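For this view, one protein chain was removed and the others were kept in their places.
Every chain is named by a letter (A and B) in the order it is written, and numbering of its residues begins at 1.
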Amino acid sequence: MRIATSSLDLRRPATLESALQALRDDARTPIAGATDLYVTLNFGTLEARRFLDLSRLAELRGITERGDTLVIGALASFTALQRSPLVVKRLPMLVEAARLVGGVQIQNRATLGGNIANASPAGDSLPVLAAVDAAIVLRSVDGERRVPMTEFYTGYRASVMRPDELITAVEVPRVEGHQWFRKVGTRAALAISKVVVAGVRDGPRAARFAIGSVAPTVVRARKAEGVLAKGGKIEEAVRALQAEITPIDDLRSTAEYRTAVAGNLLRRFWAETA
Amino acid sequence: MPVTAVGQSVSRKDGIGKATGAAKYADDLTWPGMLHGRTIRSTVPRGRIRAVLFDFDTTGFTIVDHADVPGSNMVDLIERDQPLLAVHEVRHVGEPILLLAHEDKEVLHAARVLVEYEELPPLLDPEGSEQTFKTITIDKGDAAAMAGADLVVEGTYQTGHQEHIYIEPNGVIAVPEDGGITVHGSIQCPFYALKALKALLGPDIPARVVQTETGGGFGGKEEFPSIPAGHAALLAHKSGRPVKIIYDRVEDMVSTTKRHPSIVRHRTGVKRDGTLVAMEVEVILDGGAYVTLSPVVLSRGCIHAAGPYRCDNIRIEGRAVFTNTPPNGAFRGFGAPQTEFAVEVQMERVAEALGMDPVEFRRKNALRAGDTTATGQVLREDCSALAVLDEAVRRTEFARKRTEYEGTDRAIGLSLFYHGAGFTGSGERYLKSRARLEVTPTGVRIATGSTEIGQGTRTMHAQIVADALGVPYESVEVAQPDTKHVVDSGPTVASRTCMVVGKILEECAVEMRSELGKLSPAEYFAKHGAMTVERMYEPPDWIRWDDATYRGDAYATYGWGCDVVELEVDPDTFDVRLLEVTAVQEFGRPIHPALARGQIEGGTVQGLGYALLERVVMRNGAMANAQLTNYTIPTTLDVPEIDVVMLENPYPGGPFGAKGLGELPMDGPAPAVVNALRHLGHDIRAIPATPEMIAASPVAART
Partner (left out) sequence: MRFTLNGLPVETNAHPMARLLDVLREEQRLTGTKEGCGEGECGACTVLVDGQSVCSCLVPVAQVEGARVTTIEGLHGTHPLQKLFMDEVGAQCGICTPGMVLAALALEDNPVPTLDDVRTALAGNLCRCTGYSAIYRAVLKWRAEADSGPHAAPEQASARHK
């Protein structure tokens, strides 16, 4: 490990209240599954040195229903998501996404809240949450607020979350219609997404479609959705989608490829959910 | 002699240690008072070193630079051009400049060293390089016969770097003892490292090398470990304490050797009936910043560049060139995967241009016993090109599927390939490899320099000795390679460990048997005490080779292979899904069928990664994707199970009929994959054939 362990500091609160107080008192980076954290510690690229371990906060682990709303605790692991009968029934595309996050060892540790907080534009669960209009529940000592997933990110690895707030849960309203998920990774497993999409087909003309790895943040394809809602042709929707994403060339893929594949996947989604 | 072990999949000598985690690799070993070592490396591809500044408290540190070298600062390999520690200039990113050691790893890694450079413009394009490490010309007949061809097909093919990704990164520990330095480490060729250490440490400091259990090599731990071994030795010498250097994954990927990128140009002249008239091949290998083994990689690449085909008129011209990138080096296949990729895609295109079936075209031109290769070698009965081709085509129902997949997202393609076993030309004669067999109180012990790096050296050598001596396999021990206690058997490379070193061991065992009479080794020991038999390798006496003209018997024998790949391309994402991969290979006779199968399965999967996934992204002379997340080797979900067929054609020059096998499986997968993509209409001429490349490739109409 390139960063000296002795330079690090960890607090492990036993209750949510003490965790929130600790965040208010001094700047700390919350950690849970630590699967992203240790990659950057090992490579020596992380600046943070003071951490707050959330793993003892059992109350953030649960997956429940509250009326029509599916409530997923921020600490639910990707393995827990796959095993949850509620998630399997109500949000099967999140199960699909969870199966494709790293290998089993990562799925056993990595959490949904961590995937959101880490704010990578390639986060596999993010298009799912954006497509179903999930809300992120944020808590601080001052109280709780809900932010729609589609308004959560403000830019590359930036969000509306304040340093003294924690993600405690994700709330998913009832999803009607056909759910569709597709991850295009650098290989079949242990892959980082080059393009990742999630869609909901609510009716003949109604679709919700979100896409990751093609912009600084996950993109909810409002323009493409609008074209389809007005009864426009799929090719028109594809052009609209390709205009509302801003993919780049990077280590893993090219802008040209991402643009073409984004369009192909919208076509496929539309055809398969017809 | 009764054969009881050979041909059986006996239990691996090292199986239990590996299955229980008890086997000790370099990083598992510690010595009292041991320090940890770290290498400070160049961050620029080319420059002069202006200043080296220590931005840390140096108390408790051992610091070594080039001025601390007691002997020669140059790595003792083919050319002595590569410094162990840079003096005034750096030629590549990752070049070692300074060494630090400290007993506390955290303090060591926290130390900040600032190097100031005068940066110079780097040379990064191999085609633009006028600095050549080696040129080779192979001439057979008269390439001007091209003028008489009915059709001439041209093509340029490119292959990228490939990183070894042994799962155990490089690691060594240097221990001062008996007035000298002993290096323990993850090392494929202890005697290479010993030679380099002797040059580095000079005549007054004795050196010794002991191989630790080695977590994969694939050529990546052939010549390279001389550098970390030398570094650790310098730190140990200066500090008087044991020093361990373990590379982390990023350092290993950024700084160590890789497979040479290549550019290969073909011009092939054919008659309308498919007869090859003439072949012209130009091979360019990017050697990186120092010579390392590039001349011999180029040599093997050029010798294999015309493929396993009969053609009377061939000209092959190769050059290995300098660039300001980390030096490239040995990697399973050693130049042949690059040139065989090119020729096999070229042959597919020639068949296509002729409107001929690719199998028929290959069948017509494949080498047969009595034919001559590009170097003029007359092939003997151990030539199996047609046999592997016919079996692969039959087994996969190639013709039927070729037609059936038309108009679908599925496709099928094949490659025909061969690989020379052992050192090239007179190499085995110069090596004078030796092996030793010792009687012990309980049986016999093998004492060779051949290393176990996963391929099964210990097991397979013990099988050969057991049967040649007529003793139980279990009574044969294998000594850990330690240059103080074993003989130099030549390097563990070039598919030679079974065929060449195994052969010497077989002869040792036969000689020992005649000394033992009717006694078992243990009975002999009880009666007469120790006995040792040591022999040197004698290559077959018919081998003739001229290094000046590149004419003659390039290899004593060849292994032969035909790979068939069936795949599906996702129409939306251009992802390639491998459906079936069939590997038909002839390598004499398997000593241990399960180990041999493992070599073919593993080598084929490395070849499939090379074909589809493994892309080193170089930015300003440095590997930009030096993490396992971003340099993607195949996972369990990327490759199917390989259908392996081992055809037997015993080779009289090898032990129990065995030929070399280790590298052969690496040569075939990439062209078979690309030829299958061609069947789909994608005109791919470079690997890795990523989805991005497939998406961008022009799709010709399928014929």
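Heads up, the rule we're going with is that contacts are C-beta pairs under 8 Å (C-beta built on N, C-alpha and C of every residue); 3 or more make two chains touch, one makes a residue touch a chain.
In this text the structure is predicted, and so the values were computed from the model without any measurement.
Participant: In the complete assembly, which of A:16, A:86 or A:189 touches the absent chain?
Facilitator: A:189
Participant: Touching the absent chain in the whole complex: find that residue among B:61, B:218 or B:309.
Facilitator: Result: among the candidates, B:218 touches the missing chain.
Participant: Taking the entire complex into account, which one of B:124, B:628, B:646 or B:696 touches the absent chain?
Facilitator: The single option touching the absent chain is B:628.
Participant: Kindly note down the residues of subunit B that lie in touch with the hidden chain.
Facilitator: 9, 11-12, 14-25, 27-28, 164-169, 213-218, 248-249, 453-456, 594-595, 597-598, 601-606, 627-629, 633-637, 639, 641-642
Participant: Contacts of subunit A with the missing chain: which residues?
Facilitator: 1, 5-6, 8-10, 12, 31, 33-35, 37-39, 42-43, 51, 53, 55, 79, 99, 102-106, 108-109, 188-190
Everything that follows uses one rule, which is that only the chains that are shown with their structure count from here on.
Participant: Going by the contact rule set out above, which residues of subunit A touch subunit B in the complex?
Facilitator: 1-7, 39, 42-44, 103, 182, 184, 186-192, 195, 251-254, 256-257, 260-261, 264-265, 267-268
Participant: Under the touch definition given earlier, write down the residues of subunit B that touch subunit A in their complex.
Facilitator: Residues of subunit B touching subunit A: 106-107, 109-110, 248, 250, 571-575, 613, 617, 624-625, 627, 629-630, 632, 634-638, 691-692, 695-696.
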